[in-house]
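The structure under discussion appears below in the form of structure tokens.
All protein chains but one are shown in place.
By letter and in written order, the chains are A and B; residue numbering begins at 1 in each of them.
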Amino acid sequence: MSQVRRGDEHLTMSRATERRGGALRVAASASLALAAALLAGCSSPTDTFESAVGQGLAAVETARLVVEQELDDRTFTTTAVATLGDARRELVDASTSVAETDAPSQTDAALRAEVLDALDAGLDAVNGARDAIGGVGSLEAVVPKLEAAADDLDALERATAGAAADMLADTMGDAPDGGTG
Amino acid sequence: MKKLFAVALGILTAIGGFVDIGDLVTNAVVGSRFGLGLAWVVLVGVVGICVYAQMSGRVAAVSGRATFEIIRERLGPRAGLANLAASFLINLLTVTAEIGGVALALQLATSVDPMWWIPVAAFGVWIVVWRAKFELLENVTGLLGLTLIVFAVALFLLAPDWGSLAGQALQPSVPDGEPVATYWFYAVALFGAAMTPYEVFFFSSGAVEEKWTVKDIGKSRLNVLVGFPLGGLLSIAIAGCAAVVLLPAAIEVTSLSQVVLPVAEAGGKIALAFAIVGILAATFGAALETTLSSGYTLAQYFGWSWGKFRKPAKAARFHLAMIIGILIAVGILATGVDPILVTEYSVVFSAVALPLTYLPILIIANDREYMGDHVNGRVMNAVAQVYLVIILAAALAAIPLLIVTGAGA
Partner (left out) sequence: MNDEPTTTGATGTPRHPAGRVLDAHLHVLDRQVLDRDDVPVTTVDDLEFDGIELGSRIEPGSPAPTVTAILTGPQLVMRIFGGHSPTARIIRVPWHLVAEVGTVIRLGVGADSLDAAWVERWVSRHIIGRIPGGRHDPE
């Protein structure tokens, strides 16, 4: 039996124990596709409103807290400015997510308008605070604005939570609870 | 006396070095949404990292080999490559988060936009890794990180209802308005934040560089067993502050500025100054450690020359890898992505990567060829195996929970 001589190609361990180098399994992208489907899936408008209101409320409360600290001289102005900047960004984020939501019903449309208004009021107040720290306007005057915006958002939070609960009850076939908030 | 000082230094740097941006953010988020209902996770995580850090230190001291070298040798290049890819990428994500954290902390101090601080922070990290007295800087950042104790002080100053806090911690429950899946998502995230893989790579590589012998094991054990739990207590204090001030105000933490609100509330400007200094030191120190870890993992897998005690020209590829890593981190941050978001993803993916790191350590710690008579005792093995199960559970649950909860939204 003649063997093909391959010149000076020596035997190496890798060739002696060679396995077919398989193509990498693409199970990963299959599960990624599934994940994308899950994500793209279901969040109702009420869910979006609820989370946006929560986001806005957190931002307005943060602003209120840091403004009080600034008035009390318990924080650095630089820190307060950074905090207000973060709060403002959250409010803009929340507004955008609400503004881009479709309203499949009249109630949803009305709710959306209310939420946008409340978030706008919050944004206005936070901007006022930021301006006041920069020297435009008075910081004390901003406090009641922040409080009002917070109260509105708080009420809305209970309303949207109630609406979401009603929706959930509807989809599960139970009779909705007798009203909330 | 000098020995006592050295021991104290070791413990103190372990405490200060335990907390990084992942711990800061995750604990604050959890405190602001779940109160102390997830404090038990911190305890579980602290015990876990004590067990594994101590094991990897012993492995390095006895065998003279660092973790990733052993991973490659024991698991073979194929499995080692998968391990390397996952560990390196997650490490890179953590580097990004830490550098972002430094920039955010600098913003709190100066109100200059973090985007300007990112190149400064990155350069700072690089220059220390490149030239500076590493030993000195590690001690400085570790000790300055101790100022994070202000969070514990603030918690006392806030005069909270201790009974209710204890109730939250000892009888954890999911609050209304938060889905159960989100609770477990944050449990996994907190676990990943406490048991960061880079800690182990850094620890074992340092042990090899400093040529630890069996005698050094005792000292390291002390540092770990005292330092890390105290660091864990700091983490719980951060959560506690958020629970007392932010939770009642419906402030869900989404930025670093909110993390320090309770401290300013409790102790005014002085306390706030301590907190900012502490955050700066902790994140910078962690940035150094994670950058080195990324270099270590690559160099140890490919067999390159490595080490922070070698001149860069003698560990060229090691340093090049770190430079590229830092540049990638800067690139990611330059896209304007929120560093807090990067942090949250980094801790979750850390949890996913944990089995890749810890399983090999456990295997080697039982391997007589490497360890001789210093293999794991039966108790240690039992504990380590229990933790392996926990780690696997967390790793498997992490991604599904991430998807289902929309990253904890």
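Side notes on the structure shown:
The rule is simple: a contact is a pair of C-beta atoms (placed from the backbone, for glycine too) under 8 Å apart; a residue touches a chain by one contact, two chains touch by 3 or more.
As the structure is a prediction and not an experimental result, all values here were calculated from the model.
The chain not shown here is touched by just one of B:219, B:269 or B:310, and that residue is B:310. The residue from B:6, B:81, B:393 or B:409 that touches the chain not shown here is B:81.
One chain is missing from the display, and on chain B it is touched by residues 63-65, 69, 72-73, 76-78, 80-81, 130-134, 299, 302-306, 308-314, 316-317, 319-320, 369-370.
One rule holds for everything that comes next: only the chains that are shown with their structure count from here on.
With each centre defined as the average position of its C-alpha atoms, the distance from chain A to chain B rounds to 26 Å. Chain B makes touch with chain A in their complex at residues 107-111, 177, 245, 249-252, 254-255, 257-258, 260-261, 264-265, 268-269, 272-273, 276, 403-404, 406, 409.
Every residue of chain A that touches chain B in the complex is listed here, in rising order: 35, 38-39, 51, 54-55, 57-58, 61-62, 65-66, 69, 72-79, 81-83, 86, 90, 154, 157, 161.
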